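Only a single protein chain was left out; the remaining protein chains are all shown in position.
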Amino acid sequence: MLENALKASRLAPALFAGAALLVWFAPLFLDPFAANVLTRSLIYAALAATVDLLWGYTGILTFAQGAFFGVGAYATALTMTSFGATPAAILGALALGVLVPAALGALVGWISFHQNSTPLYASVISLVFPIVVTQLVYSGGAWTGSSSGLVGYDVLPLELEGFFRLAGLLLVAVVAAAWIFVRSDAGKLLVAVRDNETRCAYLDIDPKRIQILLTTALAAVAGLAGFVFAHASGVVAPENVGFVFGTELVIWVALGGRASLFGPVFAAIGIDYLSANLSGDLPFLWQLVLGGVFVVTIILLPDGAAGLARRAFGAARPRRVRLQTAETRAQTLASGPLLEVSGLARGFGSLAVLRDIDLRVSAGELLSIVGPNGAGKTTFMRCVSDGLEPFRGVIKIAGVSIAGKPPDRVAALGVGRKFQVASIFEGLTVVDCLRLARASREAPSALRASPSLSLPLACVEVLELTGLSGLLTSPARLLSHGMKQALELAMVLALEPSLILLDEPTAGLTKSERTLIGDVLKQLTAQAGCAVILVEHDFDFVREISSRIVVLHQGRLVLDGTVEDVTNSETVRAIYAGAGHG
Amino acid sequence: MLLLLDILSTAAILFIVALGLLAIFGVLKIINFAHGAWLTVGAYCAVLTARLGLNPWAAAPIAFVVGLALGGLAELIIIRPLYRRPLDAILATWGLGIVIGQLITLAFGRDVQFAPSLLPGTMRVGSVDYSRYRLFALAAAVVVGAIYAIAFEGTRLGLLARAVIMNETLARALGVSTERVRLATFMIGTGLAAVAGFALTPLTSIDPSMGVAWLIGAFMLVMVADASYLALAGASLAFGAVQVLVSTFVSPVLGGVSVAVLAALVLRLRPRGFARA
Partner (left out) sequence: MAEDEILALRDVSSGYGAVAVVRSVSLALRSGEALAVLGKNGMGKTTLLKTIVGLLPLQGGAIHIAGTKGPLSPAELVAKGVSYAPQEQPLFQDLSVRDNLRLALRRDAEFGRALEHVVGNFPFLAERLKQRAGTLSGGEQKMLILARALMLKPRLLLIDEISEGLQPSVLDRIAGVLRQERSGAALLLVEQNLDFALSVAERWAVLERGEIRDQGPRDAGARSRIIGRLSL
């Protein structure tokens, strides 16, 4: 509801200012015990917000934020222990408290996010990291205080109220920054990475880089929270680094509600404060109840308390966006062919899926690839768009070999690929999907949600022809199948690719939708200097729009010619009747 | 010689502890984060058995049955609803682990308990006197592994489990009741975990959170081994060796994390184990 109010009106700056004021004056009304506990709770809430950014928004289930926090706290405490509370030492502690966790965050990110990594692997690494850090702390002897931790070091000359305010302002700052970011255009990248890493890659957005950058940045923020904590509490112990703390953060985010920021913040404050107050009487029962509620929440209420609030008060309505036609970038028309394939072969074990394929496609061509099932058509598309596929032979896009290049690097060469099953960002609105498709050409703002979006002419035409231009603020997951296909096509066109690869673009479309798509494709090749390669089974469609047809059979390129050549060919007839086996 | 026996017995213990988790990971494709709690349950069965004045070895079948029953309940109530959300299933099992841990604390208190020694004393092996129990653990690992292998390769349930591990969709298309296979596998996995917990009692102190330390090492081994119990044996041997060597020659504390770090590195280089996860 709060989120709703914030989105619907421009009260945000006022509300954050109000929160800051609340935090400033609260210590005057709180008893020392409550103020002390709440200071800690506020710091933990800032941490919970970072976990929400990583897990709720970006889909990275991490248990390491607690460890980065602890490292920051230890770095601070160690510096203060060695140098006392001089201004230089305090600044030094601040620097170390932020930079050391950031460096470790980069390391953890680099290990967790690579070409073949999976979400499970990343989570596992985020679990191993705190364990390693804990053991390092234990083995540090007198220097790290081992199991007793570090105490008695000099701290910032603030009183209880001062630390409360510091913690509170930290929380307000972190949440405000996070909130601005997730509402901005660039913030949508997080959700895109969470929903569909593959689609990001094929839009020339490197999801791994985003994951690593986010991990590093939020490790720094956690370190900053650790710095404040070290001063406010005066004690830093191994429990602050351990993975148990890391899992508590995850639990608070789950209960408060993933991807809501405010849910985890209030859950953290509430649960931590309650824990401190109940601790005297019923420690184990409380943990038991919390654990039980956590399990139930995961199973029955995956969106947590914030999800309940959203259902009760309705989700916010997104703002309207204006479409504009962008100036197309100067087409450096390739003199040579856009796609050159020589001797392409691809096998899986003993099975040869593609054999000795030679193909040249130039700008202006509309090529259809046909062939019976198992002929290797989709494998071909995959090899041409993903240089990491272990193929033999040479594939060049605009004269550059793609061997060893991941999909985002190939997309950067000018390849746009549309998948058979519409690959879009289900968690975003139509316009956000399009804006992200444009991201590699026009970097989205990290501060605001722009009220307008410039798209290439062909893209705008597809949107208007299919009616998507009237559904810009609709969530993508609510679109019909045909509309999702259209959206994906529009996203690919927003990339302004020179080579467009389409895998069964008409699957599930109505006759009129098919005609529309056909017209757009013909226009693209005729006017914009693109080449289109499509895999299709609908032969009427193929006959209508293709300038050239290529027939694949059992991995070999059997025929390459005009529509008439192929339609009248005896070989092709025989293939489909089943006579032509090799 | 002493070092060799340390390595072998450490590997044996790692193997026994991780086997139940391996079974579950292979068939259900999830990591049971409550595995540590099941180890603890098994250990407390030993405590209870002693309190009731029974033969301490009776705790083994008791632990197995208790683990089995608890596993059945957990699979039906928690795992099954989360079939399509594997990461959430892992989180839910972590929550379950917390709940079980707290229930044990409420029942037995937080203090460290002790269970009777099962095979006290030492035995002469070659030129050294070695812990009789650790030698027994070595033998037990071989026996348990053999029984597991026979069940896996020879029985009908083992065949169904292998089919589900390899290709669940095809298994279902051929009429295999994949729900029942998952349930049975989970129950056997947790039963094994409880027995492993019982087996740990002579080697470690018993308190409600004892299982957590073993959990991490166990699941790192399982991820390196993927679904293969032979690979698990190999990994237990290799990583057990590293753990013992690092503990002996560098520092016991670092030895404790060597399994986790080594596994993380291995998986970074050869993510095959994660390809299905």
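First chain written, first letter: the chains are A and B, and each begins at residue 1.
We take it that contacts are C-beta pairs under 8 Å (C-beta built on N, C-alpha and C of every residue); 3 or more make two chains touch, one makes a residue touch a chain.
Not measured: the values here are computed from a predicted model.
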Q) Of B:G53, B:G121 or B:G175, which residue touches the hidden chain? A) B:G175
Q.
If I consider the whole complex, including the chain that's not displayed, which of A:R183, A:R543 or A:R556 touches that chain?
A. A:R543
Q. Contacts of chain A with the missing chain: which residues?
A. 349, 351, 370, 372-374, 480-481, 504, 507-508, 537-539, 542-543, 554, 566-567, 572-573, 576-579, 581
Q: Would you write out the residues of chain B that touch the absent chain, in ascending order?
A: 156, 159-160, 162-163, 166-167, 169-177
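Please note the rule applied: only the chains that are shown with their structure count from here on.
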**Q.** Length of the line joining the C-alpha centres of chain A and chain B, rounded to whole Å
**A.** 35
Q. Taking the complex as given, what residues does chain A use to touch chain B?
A. 61, 111, 114, 116-121, 123-125, 127-128, 131-132, 135, 138-139, 247, 250-251, 254, 284-285, 287-288, 290-292, 294-295, 298-299, 302
Q: Could you pull out which chain B residues touch chain A in their complex?
A: 31, 78, 81-82, 85-88, 90-92, 94-96, 98-99, 102-103, 105-106, 216, 219-220, 223, 251, 253-254, 256-257, 260-261, 264, 267-268, 271, 274-275, 277
